[in-house]
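Removed from the display is one protein chain of the complex; every other protein chain stays in position.
In this document, chain identifiers A and B correspond to the written order of the chains, with residue numbering beginning at 1 in each.
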Amino acid sequence: MDIFLQQIINGLVQGSIYALVALGYTMVYGIMGLINFAHGEVVMIGTLVTISVAGFMIKAGMPVMLAGMAGLTAAVLVCMALGWGLERIAYRPLRNAPRLTPLITAIGMSIVLQNVAMIIWGRNYLTFPPLLPKVDFEFAGANFTAVQVIIVAVSALTMGGLLFLVYRTKLGMAMRATSQNPAVASLMGVNINRVIAAAFIIGSALGVLAGIMVGTYYEIAHYQMGFMLGLKAFTAAVLGGIGNLAGAMLGGILLGLIEALGAGYIGDLTGGFLGSHYQDIFAFMVLIVVLMFKPSGLFGEKTGDRA
Amino acid sequence: MLEVTGLRVAYGGIQAVRSITFHVNEGEMVALIGANGAGKTSTLKAIARVLDAAGGDVHFCGEKVTLVAPHDMIRKGIALVPEGRGVFPRLSVAENLAMGAFVRDDKAEIANDLERMYGYFPRLKERETQLAGTLSGGEQQMLAIGRALMSRPKLLLLDEPSMGLAPLMVQKIFEVIRIVAAEGMTILLIEQNAKLALQTSQRGYVMESGEITLTGESAQLLNDPKVRAAYLGE
């Protein structure tokens, strides 16, 4: 039982991170029907900027918490600019092109960003400065750290904030209107370009937050870290129903739990036939089964009523 | 109030609107009638800047608005009720109406106007929290008109408000249009239902193959033999 609880905690933490990244995919997809494959790279760059800035500040003798905040602020600003720049340079000129074109561009941007990061930060793994104090807890035989608690709490708060933004503010309403019918939203006075840019900027900021969580959790970062994280988060978004915010959140957490429980129990369930290296397969099998019965994902709207 | 001079609209190489010139005076309702494909909707879209004109000019209240950004047209005072309603299906009725007032900041006034819309269309009040996508076609048309009015426009552009609706519903909608017009709203109405349009409006233009072929008082046009033969099925 303590092991089961431990796996649930593992999954919840991992899932919170997936959920935050998945929100970035789903926001952009919801508004402009584009899968921004470069989102994982934005997360990566945010993490690396934090390392550089916070690392520099700590070396300069700043208190760790303050350096962390400075790193976070710098990373969020850089990545908001990056998200905005991506949209402005890579996607806006292709707004009316066939859907495949911006998709290919997105993959291209992802490769470009990876290589730029490799040039700036090098090929080696970087260690993330320990921004949070190391405190361990034990509960019913399960161990967890303060970092894990903070990750889950910050994710929940951030997601709550995002839901408030989208469902309770004017900008949020404009975003939803734009996602449903951009031409008419424009007639109502909504500047579509600004709303789309806002989606990119907010999504990027969420991504940075997720990246910093990954950094403080694993204490390492690498120029290729965004790829797998992005892929998993994208899967989570599809699992929950891409374009749907609640879907992305639940999809992320679900994926984290499936992975943890899959890795923990798949060997025992199959009598050792499948080992823990099949944990990804386990996650994708769940995805396939869900999509078989609900092609638009767990919370996805039917595509028919997209105006 | 609205001056359209030599307006042209082209899709690729095909001319949909060939240099038309007309105007709408403040406080009047003008009908633009014509067969399917005559270029009526293109004209309206070009005025509202949903489409780029291929040539010609549009002046509104003396100001040239031919190059204004589409999302700024509503700030200038022009609201379009698009063909096919274009409600936001996954926004509630109230949110759709609120979207109409997107460019306004006066909360109290907006609340007043909301009540006014519910006054025009009591059906919308009943369905206030329902998603717009679940409404009937007629209710969606009501919502689209109400939403456009929420911006307090100076000029209301109506694109085929009767399209695809049951006769009873058409009646109800035109009742409201008449009330709004009577309250002093300037309206440019596009209709395939020429009889209804000419009965409602003061002046009319007849469009054929992208050109204006006939113009005059609505009552006169109603009696014009050519119009009667071509558009009133007589």
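Here is the rule we use: contacts are C-beta pairs under 8 Å (C-beta built on N, C-alpha and C of every residue); 3 or more make two chains touch, one makes a residue touch a chain.
In the analysis below, contacts and distances are computed from a predicted model.
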| item | value |
| --- | --- |
| Among "Allophanate hydrolase subunit 1", "SCP2 domain-containing protein", "Cytochrome oxidase subunit I profile domain-containing protein" or "Branched-chain amino acid ABC transporter substrate-binding protein", the UniProt name of the subunit that does not appear here | "Branched-chain amino acid ABC transporter substrate-binding protein" |
| Contact list for the unshown chain, restricted to visible chains | A |
| Listed residues A:Asn10, A:Thr26, A:Gln114 or A:Ser155, member touching the removed chain | A:Asn10 |
| Residue of A:Gly83, A:Gly264 or A:Gly297 touching the missing chain in the full complex | A:Gly264 |
| Touch residues of chain A, complete complex, unshown partner | 3, 6-7, 10-11, 13-14, 123-125, 127, 136, 138, 143, 145, 214, 218-220, 222, 224-225, 228, 259-264, 267, 275-277, 279 |
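The criterion applied here is as follows: only the chains that are shown with their structure count from here on.
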| item | value |
| --- | --- |
| Inter-chain centre distance, chain A versus chain B - centres from mean C-alpha coordinates, in Å | 43 |
| Of all residues in chain B, those that touch chain A in their complex | 48, 50, 69-75, 79-80, 82, 86-91, 95, 98-100, 102-103, 133, 147, 151 |
| Complex contacts: residues of chain A adjacent to chain B | 170, 173-174, 176-177, 180-181, 183-192, 301, 305, 307 |
